[in-house]
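Yeah, one chain of the complex is gone here, protein chain that is, but the others are all in their spots.
Showing subunit A:
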Amino acid sequence: MSNDVLIRAEGLSVGFQIGKGLFNKQILKAVDNVTVEIEKGSFFGLVGESGSGKTTLGRAFLKAVPITGGHARYEDGEVSYDLAEIAGPELKDYRKRAQLIFQDPYAALSPRMTVRDIIAEPLEVMGLTSSRAETDERVREIAAKCRLNLEHLRRFPHAFSGGQRQRISIARALVSDPKFVVADESVAALDVSIQADVLNLLKELQRDLGLTFMFISHDLSVVAHTCDHVAVMYLGRLVETAPTRTLFEGAKHPYTKALFSAIPSLDPDDRGTAQKLEGEIPSPTNQPSGCKFHTRCPYAVDRCKSEEPVLEHADAAGHEVACHRWRELMVPA
């Protein structure tokens, strides 16, 4: 394992048991056999439709859902944990190192706490500071980095707009000085004019504090502008992963291509030229055989229905794709 990898997942699976009783047991595999590396100091994007398992994978890396198969190795230079087995004091320590920024800044902040208390809570719960003065110091420091001023700290969340609330959520996530931050749809609930501001702030904080970000989003244009590396998920599988520029210039998986062409173009004269994907993502309890995407793929052949493709290297620079036909499909395009 190279030194600049922060998290390396190997064959990671997360399954949930649904249905009760002896004979009705069914396992829903939300994340299935995912192998991926997240480099230290990178902005790693994870995209896919709802139901693709992107949120579950993010939570697995935070150890917020049980990992039911495979391994995930976290190594930040100070400690090294296997997230599949981590427990007890190690898990407690990992909680300081890995944090989550939520989607909805209106639901994530307690209306009864002042902004100062909201940001200070993780410090108090994890016992990271020894005195109130020290806590205040840390809160002020991180608040300033998130462009919140002293006067803001005394107020309650209701007095803030969406963008300001999201900055409070970010400050709260970063106050424990984490190394790894999962941002789950963190700008999806914001207006466009504010969204750019929060994205710029996240990038700035990542650079200044040397953070590693996992940025989960359904919005490909946002991902294109913020992330260094992107992974695309479909029904719990990783179907394609590549450095951002490579992916946006030369996507190889038919699903990734379809996702790109579904983005509404800003050009009013460019209507209806997109390659449209038929149907919807199948239910994870009733998954297709073979390649999970074959039911919607315009290029599916018999082999796709029976044999599941594995991630293979498309080039030496980290572009990987899981499709039986990506080589032949590249030719016409």
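Operating definition for what follows: contacts are C-beta pairs under 8 Å (C-beta built on N, C-alpha and C of every residue); 3 or more make two chains touch, one makes a residue touch a chain; residues count from 1.
Basically, contacts and distances are computed from a predicted model.
Enquirer: Under which of the names "Sugar ABC transporter permease", "Acyl-CoA dehydrogenase", "Peptide/nickel transport system ATP-binding protein" or "Gliding motility protein GldA" is the non-displayed chain listed in UniProt?
Expert: From the choices "Sugar ABC transporter permease", "Acyl-CoA dehydrogenase", "Peptide/nickel transport system ATP-binding protein" or "Gliding motility protein GldA", the unshown chain carries the UniProt name "Peptide/nickel transport system ATP-binding protein".
Enquirer: Touch as defined at the start, partner being the missing chain; which of A:195, A:212, A:241 or A:295 qualifies?
Expert: Touching the chain that is not displayed is residue A:195.
Enquirer: Taking the entire complex into account, which one of A:28, A:86 or A:224 touches the absent chain?
Expert: Reading the full complex, the residue touching the unseen chain is A:224.
Enquirer: One chain isn't shown here. Among A:162, A:288 or A:318, which residue touches it?
Expert: A:162
Enquirer: Taking the full complex into account, what residues of subunit A touch the chain not shown?
Expert: Counting over the whole complex, subunit A touches the hidden chain at residues 49-50, 161-164, 191-197, 199-200, 218-222, 224-225, 244-245, 248, 258-269, 271-272, 274, 276-278, 280-281.
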